[in-house]
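In this view, the complex is presented without one of its protein chains, the others remaining in place.
A and B label the chains in the order they appear, each numbered from 1.
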Amino acid sequence: MKKSNKKHFIRKNCPLLLMVLPGAAWLLIFKYLPMFGVVIAFKDFRYYPGGFISSMIHSEWVGFKNFEFLFSSNDAYIIIRNTVGYNLVFIITGTILSVAFAIMLNEMTRKKLSKIFQTSMFFPYFLSWVIVSYFVYAYLSSDKGIINQMLLSLGMDKTSWYTQPKFWPMILVLVNNWKHLGYSTVYYLAAICSVDKTYYESAMLDGATKWQQIKYITLPHLKPMIITLTILSIGRIFSADFGLFYNVPKQSGPLFPVTNVIDTYVYRALMYSGDIGMSTATGLFQAVIGFLLIMLTNYIVKKIDKDSAIF
Amino acid sequence: MIKKTKRSFHSINKGPDIIITIFFAIFALSCILPFLTVIMSSLTDETTLIKNGYSLFPKHMSLKAYTYIFDQGQQIIKSFGVSVFITIIGTAISVMMTAFYAYALSRPKFRYKKFFNYMAFFTMLFGGGLVPTYLVVTHVVGLKDSIWALILPMALNVFFIIVMRTFFKSSVPDSIIEAAQIDGAGEFMTFFKIVLPISLPSVATISLFTTLGYWNDWFNALLYIDSAHITPLQYLLMQIDRNMQFLIQNASDMGMGAGEASNQLPAETVKMAIVVISTIPIACAYPFFQKYFIQGLTVGAVKE
Partner (left out) sequence: MKKSFLFMVTVCFMIMTLLVGCGDKQASTDHNTPAKGNEDSSESKEKPVKLTWYTIGTPQKDSDVIEDELNKYLLEKINATVDIVMFDWGDYNEKMQVKIGSGEIFDIMFTCSWANDYATNVAKGALYPLNDLLEKQGIEIKDSLHPLFLEGAAINGEVYALPTNKELGWQAVWIINKDLADKYNMNLEDMTTLESLEPYLEMIKENEPDVIPLTLDLSNTPYVPNMDTFFGDQMPLAIHFDAPSKIINLFETDEALEIFKTMYSYYNKGYIHPDAAINRAGDYNKAGNFFITKAHYQPYAEVLWENGDYTNTNIAVRPIHEPFANNSSTRGAMQGISFTSKHPEKAMEFLNLLYTDPYVLNLIDYGIEGTHYEKMNDFHIKQLPRAQDAYLFPSFSIGNLLNTYAYEGTPEDKWEKFEEFNNACINAPSLGYTPDLSTIKSEMAAVTNVAKEVSSSLFMGAVDPDEYVPKAVEKLKSAGIDKVITELQSQYDAWQKTR
């Protein structure tokens, strides 16, 4: 590289490097330093004098043994199917609903009301899953549940909701969307806000209908955000929201076929032993699959539309 | 600089408008009702609550849960202070770091873009696990039982970096940045004078989410905090939840111990009161950030 070029290069990149510096330092310390710990996924971790590092070094190698419990049981298929299945449905319904909500909230003529609605939609997000589970129970309990009372008053039979697996995929999808929509809508509301107003003005002048404006201006502008969020959530497709699947169905045994996911399975499996090796192995497995899936999705997106990919 | 646009050229037909309004009214109600029930439960007399369960219109009201919490005194006030402190300081640090990082990644000419992009992205999925992270935070950074242990370990969220980068890329046209830099503006200047103002809605979004993240965090407190005077509000609440879960799971193996443990649990109404106290302040934060979701912020407006 020539000297003048180099100078130019430094002047160009230096400020940007400075900007990245705090974040990069943070990542190194808080994320990369602890990563040596993944080694224990391949070890039979025991305690030895001299602290964690020494324990880690002295513990025996066991290869992939810590991973076996995830695949060896008959439930392996069910928990993986449930985890991936629910996450896919959550991604699809969540995205469609939050984009639709954002557009509708934005189009409402009564802006004050729109703001009140947005704020109210946020409340479920603040309630912990444990508390949400109380309310779901208030609806679904066998004796005093609101829905069963309604069924009775309509002259129909009561249903024992917590023992009927067939209802639960629906219930879980509903509850999850109810809790998270307020949050995820905000991404798109903000994205809509940054659409240049002049586009709509000229569209109006050309006589475009509302629907055409949404289709040709709003949605294309939301596309990068939709793609980014989707790719990122695909990376977590092997990790389930523990609170949702553990607390909301109240750990009802008969529902396990449709509510047991990787995270609840591992939690129950390690409840007594708390084996660090096995929990680290689970985390590593989820990360590797997530990583591969993100790379794959990104690759596909890149093929179709180069600008939308996140790498 | 920011100019509200007239409603006229952006309104929809009356029919759909009413339908949408009614739909959202119902949905918003379904979101707010459980919370109202929580408020009413916290105002219910304890025995009434046990006998009749939650209700929007309890038979016997009582302020006992709140008087109990405030008689208990210091703890809830201290925790409130801790929560406010970590939320404000944490959000400030975090949004700053996130925005810088995201901006650098959004610049096409940044030579190490790819490296830092991967560097961040990789950590979104891979982690070292609980114990190694604990070890680094307590021994290497030295944050054991310190209020900074509630701030620094979550000072950066790679998810938000990527989202913010997308915002920057899609809402700030390269041409403007280039034009500014040809005029002699440096990267910092461009960032503060052009990119941030245009991206105000996105910065507000990320700030809001970071605020919520800090306010709702309890896991760092569980890991790193041993002293009561630096426990955040949310952790107080989670402790009650977790204690109950623990008791349900282990009651049969605990024998008589279960009784002694449940004696240490606060009443259900107190729990509901803590939910109320910990939610109301943060719920007020939303309208604050909402102010910045203003449509009509045009690129032209910024340039003027």
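The rule is simple: contacts are C-beta pairs under 8 Å (C-beta built on N, C-alpha and C of every residue); 3 or more make two chains touch, one makes a residue touch a chain.
Everything quoted here is computed from the prediction, not taken from an experiment.
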{"item": "Contacting the left-out chain in the complete assembly, out of B:I18, B:L36 or B:I50", "value": "B:I50"}
{"item": "Touch with the omitted chain, as defined above, among A:M35, A:L113, A:A208 or A:M295", "value": "A:M35"}
{"item": "Option from B:I12, B:I76, B:I176 or B:M254 whose C-beta touches the chain left out", "value": "B:M254"}
{"item": "Given B:F115, B:F192 or B:F288, the one touching the chain that is not displayed", "value": "B:F115"}
{"item": "For subunit A, the residues touching the chain missing from this view", "value": "28, 32-33, 35-36, 44-55, 65, 68-69, 72-75, 141-143, 160, 162-163, 250-254, 256, 260, 265-266, 268-276, 278"}
{"item": "Sites on subunit B contacted by the missing partner chain, in the whole complex", "value": "47, 50-51, 71-72, 75, 114-115, 118, 122, 130-131, 134-136, 138-140, 142, 222-223, 226, 228, 239, 241-257, 259-265"}
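The rule is simple: only the chains that are shown with their structure count from here on.
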{"item": "Subunit B to subunit A touching residues, read off their complex", "value": "5, 7, 9-13, 17, 20-21, 23-25, 27-32, 34-35, 37-38, 53-54, 96-98, 100-101, 103-105, 107, 109-112, 114, 116-133, 135-137, 140-141, 152-153, 155-156, 158-159, 161-163, 166-167, 169-171, 186-188, 191, 198-199, 201-202, 204-205, 208-209, 212, 216, 237-238, 241, 244-245, 249, 275, 279, 282-283, 286-287, 290, 293-300"}
{"item": "Of all residues in subunit A, those that touch subunit B in their complex", "value": "9, 12-13, 15-17, 19-20, 22-24, 26-27, 29-38, 40-41, 52, 104-110, 113-128, 130-132, 134-135, 138, 144, 178, 182-183, 186-187, 189-198, 200-201, 204, 210, 221, 224-225, 228-229, 232, 235, 271, 276, 279-280, 283-284, 286-287, 290-291, 294, 310-311"}
